[in-house]
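Heads up, one of the protein chains got dropped from this complex, but the rest are sitting where they should.
Let's look at chain A:
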């Protein structure tokens, strides 16, 4: 086909369907929160001492941290969903990382070293590593779909960031169930769980986000 003919055809189609509508990020975020929240409340529920735990700084810290990851990762996803996205928003993800490192350092300095291993609580950690990725599956799917509707030029990175945003949403809700509030526990198990979603997102992104 000649380029002129292609242009004639495209412009005719453009006049017929001028506006392509895509799902807004707001709806995607709301959907992700609903999916992860409902899945948690319908299965495991929140921890029994939820109300009294709200008085503990480290319990609240988990929500702050996961909310920061969710918001910053999703805004990077949104930025990079456009071909001209700079990706500079990713730098903001350093903030929750630094906060977590500082919290772990503070906790370890206040805890005798023979109790460090007990903070890790391996059996609860294993649960965390299974539940967080499961809670994050629907959010990951939603973010990948929203990216697919747009035009990311780095598919694997886009998928990985979708995974990180999904991990933020999933962790936020799982934090209400999880009875371990130790920063060392969070830094270890929540991070590993997030890594599962990031890897999954990167693989899915590199396959699905091509256009």
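Here is the rule we go by: contacts are C-beta pairs under 8 Å (C-beta built on N, C-alpha and C of every residue); 3 or more make two chains touch, one makes a residue touch a chain; residues count from 1.
To be clear about the criterion, contacts and distances are computed from a predicted model.
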item	value
Chain left out of the displayed complex - its UniProt protein name, from "Lactate utilization protein B", "TIGR00266 family protein", "Sigma-70 family RNA polymerase sigma factor" or "Cytochrome c"	"Sigma-70 family RNA polymerase sigma factor"
Identified contact with the non-displayed chain, of A:27, A:116 or A:211	A:211
Sole contact to the chain not displayed, among A:19, A:42, A:57 or A:110	A:19
Chain A residues that touch the omitted chain in the full complex	1, 3, 6-8, 10-15, 18-22, 81-84, 150-151, 153, 210-211
